[in-house]
Structure formats: C-alpha cells, structure tokens
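Every protein chain but one is kept in place in this view of the complex.
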Amino acid sequence: MFFHIKELQYNAKPDRPDPVYAKKLQEVLGGQFGEISVMMQYLFQGWNCRGEQKYRDMLLDIGTEEMAHVEMLATMIAQLLDGAPANVQEEAAKDPVIHSVLGGMNPQHVIVSGLGVTPTDSVGYPWNSRYIIASGNMLADFRANLNAESQGRLQVVRLYESTTDKGVRDMLSFLIARDTMHQNQWMAAIEELEASQKPIVPSTFPQDLEKQEVSYSFMNFSQGEESRNGRWASGPSMDGQAQFEYIHEPKAMGQIPVLGQAPAYIHNSPI
Amino acid sequence: MFFHIKELQYNAKPDRPDPVYAKKLQEVLGGQFGEISVMMQYLFQGWNCRGEQKYRDMLLDIGTEEMAHVEMLATMIAQLLDGAPANVQEEAAKDPVIHSVLGGMNPQHVIVSGLGVTPTDSVGYPWNSRYIIASGNMLADFRANLNAESQGRLQVVRLYESTTDKGVRDMLSFLIARDTMHQNQWMAAIEELEASQKPIVPSTFPQDLEKQEVSYSFMNFSQGEESRNGRWASGPSMDGQAQFEYIHEPKAMGQIPVLGQAPAYIHNSPI
Amino acid sequence: MFFHIKELQYNAKPDRPDPVYAKKLQEVLGGQFGEISVMMQYLFQGWNCRGEQKYRDMLLDIGTEEMAHVEMLATMIAQLLDGAPANVQEEAAKDPVIHSVLGGMNPQHVIVSGLGVTPTDSVGYPWNSRYIIASGNMLADFRANLNAESQGRLQVVRLYESTTDKGVRDMLSFLIARDTMHQNQWMAAIEELEASQKPIVPSTFPQDLEKQEVSYSFMNFSQGEESRNGRWASGPSMDGQAQFEYIHEPKAMGQIPVLGQAPAYIHNSPI
Amino acid sequence: MFFHIKELQYNAKPDRPDPVYAKKLQEVLGGQFGEISVMMQYLFQGWNCRGEQKYRDMLLDIGTEEMAHVEMLATMIAQLLDGAPANVQEEAAKDPVIHSVLGGMNPQHVIVSGLGVTPTDSVGYPWNSRYIIASGNMLADFRANLNAESQGRLQVVRLYESTTDKGVRDMLSFLIARDTMHQNQWMAAIEELEASQKPIVPSTFPQDLEKQEVSYSFMNFSQGEESRNGRWASGPSMDGQAQFEYIHEPKAMGQIPVLGQAPAYIHNSPI
Amino acid sequence: MFFHIKELQYNAKPDRPDPVYAKKLQEVLGGQFGEISVMMQYLFQGWNCRGEQKYRDMLLDIGTEEMAHVEMLATMIAQLLDGAPANVQEEAAKDPVIHSVLGGMNPQHVIVSGLGVTPTDSVGYPWNSRYIIASGNMLADFRANLNAESQGRLQVVRLYESTTDKGVRDMLSFLIARDTMHQNQWMAAIEELEASQKPIVPSTFPQDLEKQEVSYSFMNFSQGEESRNGRWASGPSMDGQAQFEYIHEPKAMGQIPVLGQAPAYIHNSPI
Partner (left out) sequence: MFFHIKELQYNAKPDRPDPVYAKKLQEVLGGQFGEISVMMQYLFQGWNCRGEQKYRDMLLDIGTEEMAHVEMLATMIAQLLDGAPANVQEEAAKDPVIHSVLGGMNPQHVIVSGLGVTPTDSVGYPWNSRYIIASGNMLADFRANLNAESQGRLQVVRLYESTTDKGVRDMLSFLIARDTMHQNQWMAAIEELEASQKPIVPSTFPQDLEKQEVSYSFMNFSQGEESRNGRWASGPSMDGQAQFEYIHEPKAMGQIPVLGQAPAYIHNSPI
C-alpha cells in the first residue's frame, strides 16, 4: 500500500515556458527508458520477487522513488507548457519563430491534454508495458535494470545539453545524480549475485545439457577480422570455465530445410 | 551487403509435430527478447557505430549470426505445425485432447500463415522495434546486450524444460550454448570499456554538474529496512568515487507544486 | 447494410491550404476521441445490443451519422494539404516560414498518402480499436459515450481556437453543435437507465456479496485533507444507500505477501 | 513523493493455484479498464490539475489507492500461478485436463515472467497509455473516470462469477466495494461541477459560435423509428436550453466533394 | 453521408453456439486482412481520390459494401458466443471438454464484451490503421486491394474448412463469392490503369533518373541457382522495356562506411 505527500522529491521549477523543450523532455518520462519504465519495472520485480526479502524490499524502495521522479517530470512539463500558443492571431502566424514553435511542439499538448503532461515519449508514442521485464530471475533482471539506468542517464544528459534554462538544468542535475546512484546500486547487486551463483543466467541449468562445442567460440560472420582484437576473442572466458576461441570461417552444421507439403484443407499454393 | 547459404547453422528437426509447443516457441523468435530482437539490435548498433572498427565488426559478426538463429527457429516452428488440425471432423471434435490442441494452438498458424511461422511472440503479439536500442554509447548498449542474452537464455531454458522432443531439445541446446558465449562476450566487452572509461554511463559528463549530495545514497521508501543488508547500502561505491549511504527516512527537497491557470482559449475547467 | 450518398452532411471547404493545421486536425479524425472512435464504438455497441430495440436503433442511428463526420474531416484535411511543399527548391529552403511549414507538417501526408488524409492522430499514431468499448452493459457504455463526446467537443473547440480560417471554423461549428446534441443525448439515455435500474454498474450484482464496510468510504492516501471539502466526502451517497465517510488515516487490512519459491524447472533465482 | 508499506490494502490469498484463472484475472490488472489504467489516469489528472486544490488532493488520494489495488492483484496472480506445469512429462501430456490447462494458460506466465504477474491483459496484450486521459477539463475527465469505474466493476463482477475459489472471491468482493464507492465519488464530483458550470463540456465555449440549428436534433440515420421512443428524442434537452427534436429523414447540408489534382512531384495517379 | 437499413446483406445464422470458433472467426473481422481493413482502406482511398469520378464512386460503392460484411460477421460472432460458460461450477470444471472450451475461447468475450464481438483478430490483437493504405496513386492502391482480397478469401476458406456448422458455412460461402468478385474487380481496374499508363508505379517518374544498369537484373544473393529457372530471370521484362538478366555473383558497388565521431555534447562512446 502507498502514501503520497505533496512535496516533490526535488524542485521542478523552470525559468520560463518552452513548449518545444517540453515535447523533448517527455522522452525521459514516457519513453522506452523513461521514469515510467523504471517505476513499473522495479515494482513488478518487487511484487514478483520469490527470493530473499532484502531484494524485495530494495526493489520496492527504488520503485517507489521512481514514482517521485515521474511526478517531478510531470510537474516540470506542465510548467514548460504554460503560455503555449494555441490561439494563433493572423499577425503572430507570420512570425517565423512563433511559426516554428507551433510546428515544433507536440500538438496533443494543446488539443488533448490542455497544457498538461502526457504519458508518452518525445514523438508522442504512448508508453507500453512491453518496455519492462520482471522475469523471476534476479540476476537477469538486475542486468535489465543496469541497462535501464545507463540508457536513462545518457538521455537525461543529452537533454541537459539541449537547454540553457537554469531551473530545468537544476532538476536534471538531481535526476542525473540519482542515476549515478542507481547504476552503482545495480552493479553492487549484480556483483553480489554473481558471487553467490555463476555469472551465466540461468546458473541452474546443467551446462552439460548445452552444446558445449560452441559455448566459447566467437564466430566471424562479417568479412574482416577486426573483431579478433577484442577481449571476447581470446583468453579465459568471463565465467572462468574455458578459453575463448575465434572461428575465422564458421561452418554450417545443419540441414538444408525442405518443408513438407501442407494438407489440402490449408489451401496453400498447389504443387 | 549480405549473402545467404542454404544450410542452417545447426539442425532444426523435431521428432514430431506439436502445434501447441510451436505457439510457445514463437516467444524466443518474435518476443521481446527473441532472436529478431537481438538480430536487429546488433545490426543497428553496428550500423550506428562511430567508435573503433573492432566494435563495428564484432557487432555485425554477431548480428549476422542471429539471423541464422531466426532462420533455425522459423524452420523448426513450421515443422512443428505439420499436421495441425484445421479440418475438424465432428468425431474428432469430441476427443478432448484434440479439442484442447485446437484451443491451445495459435489460430493464426492456420488462418493467417498456413502452417508457417509468424513474426510474433507466444501470445501472437507482433514484434516491434521499440524492443531494441542502439544509443550510440557502446557501454550503455553492451549492457542492453548482456541483458538481452540473459533473458534470452533463461527463456530458452524454460522452453527446453517444457518439451521432451529430442530433436527440439537438440536445437535448443545449441541456442543455449551460443547464449553462454554471448553472455561471456558482452561481459568481456563491458570489462574492456569499463577499464578504458569510468563505469558510470555516460562517463563524459562532468560529475560536478550533478547534484552530488544524492549520488551515493540509498533511499528507504518502502517500510522496513531489509534493504540495508545489501552491498548497495554501505561500503565503497562501485565506481570507487564515494561510500554508499543508507537514508533511513528520505526527506522531500522540493516544492509543493501549484500550477497556474490555463489561458481561456484552452477551455480547461473554469475556476 | 449501408448506403452512401455523395453529398457531405455539412460543408467542408477551407478558405486556403494549411498543411500544419491539417496535421493537427487529424486528432479529431483518428485520435483516441476522434470520429473514427465514436463511429466504431456506437456501431459495435449497436451490433452487440441484447436490450430493447430502441437502444439498438438509436446506436445505429448515431454510429451511422459519425461515419459522415469522418467523411467531412477526411475531405477537409485533403483540401488543407493542397499545395503542401514536397518539392523544395534551394531558394525556398532558405525561407524560414517555408522551412517551418516543412518541419511542422506530418511528413507522411506527402510520402505516404500523397496529400491525402491518414487514419491517424495529430502525432501520426494510428487509430486502434483498444480506444473503444462495447461491454454489453448499456449504462456502462453510455457513460463511455458521454465521456467520448465530452472529450471530443473539448478537442474540437481547442482546434477552433487554433485557426482563423472561416471555412474551417464553419465546419467545426457544425461538429461542435452535434457534440452538444450528443452530450445531451447520452445524458438523457443515462437518466432513463438510472431510473429503471440502480445507478451503480452493474446493478444486478447482489450488494451483500461486496465488502460493504468500504463501499462508501473516501480514503485519504495523499497527505493533506483538502479532499474532505467535496461532495464525495460526506452526506448521502449518490446511490441513496448510505452516507459517505471520510477516512483520515486509512489502514492496511491485508497480509504482508511472501511468495513461495518457484519449482526448479522455472530457473528463477536460486535461493 | 510516495511511501510504501508492506501490508496489502486487503488480503490476496487464493485457496489454490489456478493458472487458467490467473490469465483471466490479468484483465483487471493490465487491461483497458484495469487497475493500472485508473492508477495512471488519476495520477496524471492530479499532476495536471490547474483547478481547486481539493480536486488535486482528491485525485492524488484515489490515484495512490489504485496503486494498492495493482499490488493486490499482482500478488494474487503470482500465487495463482504457483505450480503451473512447465515441465511436462510424457504421461501428464496425455491427461486431457492437464493438456487443456497447458493450452489455456498464458505461456508468457512460464516463459517470460517465471510464474509472476505480467503488465498485460487477459490476452497478453500490453498495457499502454492511450488507455487514459487527462484533458485539463475536470468535468470531461470525471466522466472518463465514472466510465472507467463502471467498466471496471462490471469486469470484476464477471470474474467473480467465473471462479468458486473463496479466497479469490473475498479479494474481489473488496475491489467491487471500492468500485461502488468510486462510482459514487465520481457521480458526486460530477454533480458538483455541473452545478457550478453548465453540463455541456466545455461550458466556456460561447454557444452562439456553434451551428445551433442542429444542437438539439436527433437524426434518424438507421431505417426504423424505434429510436423515437427515447428520452433523447423529445422533451426538454438535458442542459435546459432547448427541446429535443426528432429528424425523421435527415438531409445532407454539404457539397459533393471534388478534390483538385495533386502537383506533379507527388506522383499520384496521372489523369 | 450514409444510411443504414436493418436487414443484413446476407444471413448470419449459426446452427449452434461455438465460442472457440467465435474466437477464430474474429480474424476475418478485425485482423490484418479482415473486413474492417478493406472497409477502411476503400473508404479512405475514395475520400482521397483525386482521379476520375468513376474510381471515387467505385471505391465508395465497395467500401460501403464492406461495412455490411463487418456487420454480418459481428452478428454471427455474437450468436456463436451465446451460452459461453462464464459461470463455472465445480462439476463442470472437471469435464475436460468444458475445460478446453474455457481455455480455448477468448476470455475478453466474457470479461470485456459480455458475449459480444470485439474489434480484434483471432488472438485478441486490436485492429489498427497501419493495416491500410491510401497512397493517392490508384495503380499502387489497387494492387494493395487485390492483395487484401486474395489474403482475405484465403483466410475465409480456411475458416470454412475449420467448421461443420451449416449456418456458418452458408454465410462464409457468401463472403467467399464476394471475394471472388472483388479479386476480379481489382484485376479489371488494374488492367485498365496499366493500359492507360505504364505498369511500373509511379509511371510518371522519368526512367532516365533511375540507375538503369540495375533496373532489370535479378541478383542471386542466396547460394544455389534454382532461382534462375523463373520467368523473372530471363526473357523480356514485364514492362516491355528490356530483357531480364541473371546476376550469378552480385558485386558490391558502394563504399565501406566509416561514420564520423559524434560531437561531445551527444556523449556517445568516447574514443
């Protein structure tokens, strides 16, 4: 169960309205790696957690924090939309800067939400839950989380570079700092899990059931062998089980497929 | 530019048709973490790569291999669908096992694809490109890739456990082994990049521009302090810059938001 | 079965082309609350109607009218696109107003539809049928309809405010008037149904099967008690069955969830 | 900002696992009118609220409660999945009831979420934010909310009828009761707003700008006049401004559209 | 503008309810190539038509007919759902056939639509407008239409083979016959247009602006030359402009791409 307090986790006060920037900022609210994604991902992982209680608690701690980030961004975007020009006078329409603002903002910020935030990304695409994962395997999921925080911080940094508004930058500097923590956090949790189990997910599948001839081979399917110069192409494998091997010219090991004819009632092409 | 050879990378020969299992197997072809996702993710990362050529080559190597995995699964699924019962006789319809096969398979495998594979997941949801990421930042993206291979191997293992067909299991044992390699590969590439830059993505953003007071604090937003017992709550941070701190009762640092009224031409609620 | 006549229900004649406005106007054609939504919603409710014939007839009357509205908007948008600049001369490209028109219009209006309307909203997102509902319960559905006409009229009014083109405004004044009628219509139909059954949907579920202790309690989950000052917080409930009650500090009534471990073949995190 | 406590708002304890029912129950979690929808709709309306603080507070109160409902359903579904048969033995596969369970459950509950809840509906379709609305006009939005609670309670009641599990029914009886309150609440809030402004949304648009000849006419576009027998076809209009009128044979008032030719560089059909 | 009459274009009377078949039949109502698709495609092509009036009239004729097909299927599906078992008794649940019906039907047919049709396909995926095209070029679009009628008739035939219900088959025999006509119709319209313009779309682009060296070459990118034995590999081209040529070993004609570094403010991978 949840409770809400009225204060924001951190200030969300732009210096001035900027509806074109409001459109862009939607990316980190409702985009693939926006705050709605991490909020929902952590909460669902917490609710599905069948492991130690410290993981469940931790997931619900951070999932609950992310809701506060959604709230901060929503508040910021609504304020950036103050004064968005819906009511075009003939005069104004001739001013090229106003014209380009009208063209550059998200029209739904006027027509649909009446100068409010929308649960969408920077091109107006709605958030959807195929963005998130809660697999029941925490090592897998914490890697998803580290990725989400990495993509998320990258996007916020790019948005920081795209504005000179001090109020906006102040809020983003807070989100960037929290993403620093959250990358650290998932790295720590991953290290802990990798220590207590093997690093290959899932660690519980008996490796002798896999086709071990190809478990440590890098296969060169694109002309050129520049890829030979990476850590992945030679030396001990990261799981400590074998040596990496570089396959210069990978060979096919399978059949040439020939499918049988479909029964008549399927009405595929007659032969 | 690409070339195709007719042989599969590895055998895809089921012992017998099983249309209900065909529906399930679609998950690792066309699902969120299926082979289409990794194929497209690696190719787009390769084509967008502005870094060292060894990374571009490596991404195109593995992206090209994933196409062969899509092909193997497609071939397997088409064969599992051989003999799917479209043409129901009155008699058969009374047999409860046939009845449940009819109910349990994906109806589009008959109606839409005529006993062929579809580019969808195990509930028939179409693959879409919001599943993938190519951000231009390789450390971020390699974490996405490690996650994809972790979720992917987990799903294939669960599918391995869900069948006793020896031919299917043989093919899956190959895919599982390749995912072992690919997890190893991304771990190796990540280690390399983390060594040459700092581990927090993006490493190029000056950390003094972030709100450093909160860069290393774990905040306890869910009642209960079980989360205090994790590596993320104390000790040196993973990036080596500071000590983790546990905030027992996190405080709001922001304003209570009060939005201004919208202009009359927006026709929001009158006040 | 349907018949079509060539005349539009009302005039759709813009004074002049305006491709940026054409993009915006798409919202009320193909958006969440556009004319395609109400057309499909009313037709599906009509076809599914298992109640009195007067409701079925009424739903098909209005669903059929909405098709005429789709047609008017489609015609208007195609005309607003006349003269959209696809063929950019070097010269023109330097004119900032032309530049912003090029940036502000929907590129698919040139590339995909060749100056024709598209079945999408103002950000180019395709119409989809999860926008609509036909539940089989008419009181529920008529509330959906009243909402659709309320959101729809609001959006059309905002679009009216966003142009000075007299021809466009003339057409919109017709659609606004019809939405006035349609809001009135659904209010009338709702009043009729609420009189013949109880106002809580579905009225047929025995109320003694619900947890009646919490059937009339407003729960204060967000800090601050401003919400106590509403009609919903005290006085008789709207269904006339009880008194509203304001719960200052709502208490949890449930367990702390602890999920069991998953079986080994699921390969969740080992414990 | 939010805080979480570990106890559920109400008990979520099924008597026994039932993976086929788990699939169905997803509808009211992640479907068009599920708990995620109302949670997100109320929170976004609250964050966008530019009206009186009592409305903002009320919206955040109820939005925060809905999060607890998401949590209860998530917990219930995870438990209903306990013991879902992933690991099919040859023997079991011949048992038609087990066979139909395998066919009837959502395969992603095994393959993707490892016996956990997914943020999807009962056919596995992901939740997306085009389900919700926060328009900035509270009367419009409260009608959306009344609709959502009506559809929601209807769906929960149908799910109550679809199980005999006492634990499940106990939890549903709580959700049904809360929906009774929430329908009452939105009716109360709507009554309040309709009293302080006119009932037609938006009430601020000058009615003399609409085409008033058609503002109160019911138009008979489907053969048969059964629709004449409704409250909407005669008598005073619901907004008290006029009398309803029944148009037996509605006439077209617009032009026959003839579109101009597209410019050559569009390459439409040559004429 | 449209009018509706109450009679269906053809009978839609099943012999008996069959909720599992109802789920399948949804494919040709709300699927990629279902009746909603052709209805919307023809209407939008008609409304966008800037060519001769006979084409516009013809498109609106057939678009209007397709609405009657949507109506017939909707009516049929609602009747097939009569008697769908929502209310499971403990007893019934043990009957494997009832069990498999429960597992095999679309749960939304009970929970969401209350035994009514839904605007979705056979896996419950909603119809969306990216299924259709109205490009402004009629030859292109009539090819889309011929494809839609070909896929559509194929799907209806497969559904005909999947039932023994005489009433259902009677209705499908009507739809199959209409698809026979519609395939004939689009072939006729295509022949007419190909005669009056060149067969390559768009016929108005000067062919000397294309890279004519590769305008008639079949390129063998998949190992094996079975493809040499087709009409497409030798002989005069279909447009009568040249001879087909078979390129045994196609060569790359382009550069090896090397992208420049991104500017610092993009924060891509440091080099």
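Going by the order they are written in, the chains are A, B, C, D and E; count residues from 1 in each one.
Everything below uses one rule, namely that a residue touches a chain if its C-beta (ideal position, glycine included) is under 8 Å from a C-beta of that chain, and two chains touch if they have at least 3 such contacts.
This is a predicted model, so every value here is computed, not measured.
Considering A:83, A:167 or A:224, the position touching the chain not shown turns out to be A:224 (whole complex).
The omitted chain makes contact with just one of the residues E:21, E:44 or E:131: E:131.
The set of subunit D residues touching the chain not shown comprises 154, 157-158, 161, 265-267. The missing chain lies against subunit A, touching residues 20, 23-24, 27-28, 31-32, 96-97, 99-101, 103-105, 121-125, 154-155, 158-159, 161-164, 221-224, 252, 254, 257-262, 264, 266-271. Annotation for subunit E: contacts to the undisplayed chain at residues 5-13, 32-33, 46, 53-58, 60-65, 68, 72, 75, 78-79, 82-83, 86-87, 110, 114-115, 125, 128, 130-131, 133, 135, 137, 139-140, 143-144, 146-147, 150-151, 153-154, 157, 160, 173-174, 176-178, 180-181, 183-185, 187-189, 191-192, 199-202, 205, 207, 209-222, 224-232, 237-239, 244, 250, 252-257, 259-260, 262-263, 265-268.
Keep this in mind: only the chains that are shown with their structure count from here on.
Over half of the residue-numbered contact pairs at A-B are shared with one candidate from C-D, A-C or C-E, namely C-D.
Subunit E has its Cα centroid 29 Å from the Cα centroid of subunit B. Between the CA-based centres of subunit A and subunit E the separation comes to 33 Å, rounded to the whole angstrom.
Chain contacts: subunit C has residues 5-9, 32, 57, 60-61, 63-64, 68, 75, 78, 114-115, 125, 128, 130, 133, 135, 137, 154, 157-158, 161, 221-222, 224, 252, 254, 257, 259-260, 262, 265-268 touching two or more partner chains.
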